[in-house]
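For chain A:
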Amino acid sequence: MMAGEAMSAAPSLCTRELSIRFGGHVAVNQVTADFYPGTLTVIVGPNGAGKTTYFNLISGQLPASAGSVHLFGVDITAKGAAERTRRGIGRAFQLTNLFPNLSVMENVRLAVQSRAGLGLNIFSLWSSHASLLKRAEHYLDKVALADRRSDKVSALSHGDKRKLEVAILLALEPEIMMFDEPTAGMSVDEVPVVLDLIHQVKAERKKTILLVEHKMDVVRSLADRIIVLHNGALVADGEPVSVMASAIVQEAYLGVAPETREEQHV
Partner candidate 1 sequence: QDLKIALIAGKTGALEAYAKETETGFMMGLEYLTGGKMEINGRKVKVIVKDDQGKPDLGRTMLAEAFGDDKADIAVGTTSSGSAVAMLPVAEEYKKVLIVEPAVADAITGEKWNRYIFRTSRNSTQDGLAGASTIKAGGSIAFLAQDYAFGRDGVKAAKDALGTVGAKAKVVHEEYAAQNTTDFTAAAQRIFDVLKDKPEPRILQIIWSGASPMNKLADMKPERFGITLAPGGNILPIMKNWKTYAGTQGAIYYYYDFPKNKINDWFVAEHNKRYKAPPDFFTAGGFAAASAVYTAISKAKSTDTEKLITAMEGMEFDTPKGKMNFRKEDHQAMQSMYHFKIKKDQKNEWDLLELVREIPASDLPVPLKNKR
Partner candidate 2 sequence: MNAMKQILSDDFPRNRWLGLILVAIFFGLAFAPFITSGARPLNTAATICVYIVLVASYDLLLGYTGIVSFAHTMFFGIGAYGIGLALASGTPSWGLAAVGMLAALLVTLVLALIVGLFALRVRAIFYAMITLAVASSFAVLASQLSDFTGGEDGKTFSVPALLSPAYRLFEAEIFGRVVDGKVITYYIVFISCALLFLFLLRVVNSPFGRVLQAIRENDFRAEALGYRTVYYRILANCIAALVAAMAGALMALWLRYVGPKTMLSFEVMTDILLIVVIGGMGTMYGAVVGATLFILAQNYLKSLMAVASSSLADVPLLASALHPDRWMLWLGVLFVVSIYFFPVGIVGKLRGSGKRD
C-alpha cells in the first residue's frame, strides 16, 4: 500500500472484501481499502465502475452482499444509513437529492439538527434553538447561498442545488466526508467556491475525505491519493502521479495513448 507510510496512525475507515451484486451483475467486487484522517482520497474510474455504489455501501444506502465496513475499528456493516450518519459518515449525492419543497435554510437546518441529535425533541420549539439557526446560516454563507435562504429548493438552478448538497454535508460535520462529483454541472466560476471549501476542510488535516471526480484538473489539484475502480474492482491505489500514469487509467479511463494526454484537461 504505497500511500500508507505517508499516513498517520490508524485508518478511520476501512472496507474489507466489500462486494455487492445485482442479479448477475457484480457492481462492486471485493474492494479492500483503508482511509486515513487528514488525507483526501480521490476515486476515479469509468462510468459504471462502481464508485457511487461503493459510496452507497459505505454510507449504508445499499446492503453489502459480502465483506465488511469498519469505522474507527468498529464493524458497522450491519448498521443502517441513519445510524452510520450519526456515527460520522457524511455523504453528498451525485444526483442531487434534497427536500424540494422546503426552503434552502430548512434543508441545512435539518442537517444541523440531526447533528445536534434533537430530532426526537417534541416539546420545545424549533425556533427556540437559536444556535442551530446560527450554524445553518454559517454553512449557507460558506457556499454563498445565504441570499437564497428562504427560496424553495425546487426554484434553484442546478448549480445552486449542487452547492446546497455540499452545504448539507458540511453541516453534518462528519468525520468521514464523501463527495460524489460535487462540481458536476457547476459553472466554471462556481467550481472554485466548492473546491476552496474542500481545500479548507482538507487543510485542517482532521477529516477523512473521499471524492469521486471526473475532472482531471480538479483531481490533480486535490488528491493526496487516488484509487481506481474498474468493473467494480480496485485496480490501482497510490500517489496521484504514478496512478495517473498507469496504463489501466490511460486506456480504460482517460481513453488516450500516453503522449497525447497532456492537453486532456477534460
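If you want to know what made the cut, all candidates are chains of the complex that A comes from, given by their letters.
By our rule, a contact is a pair of C-beta atoms (placed from the backbone, for glycine too) under 8 Å apart; a residue touches a chain by one contact, two chains touch by 3 or more; residues count from 1.
Worth saying up front: this structure is predicted, and the values here are computed from it rather than measured.
*Asks:* Pick the candidate that touches chain A in this complex from 1 or 2.
*Replies:* In this complex, the candidate that touches chain A is number 2.
*Asks:* Can you check the complex and tell me which residues of chain A touch candidate 2?
*Replies:* Result: residues 59, 61, 80-83, 85-86, 91, 93, 97-103, 105-106, 109-111, 113-115, 118-129, 149-152, 168, 172 of chain A touch candidate 2.
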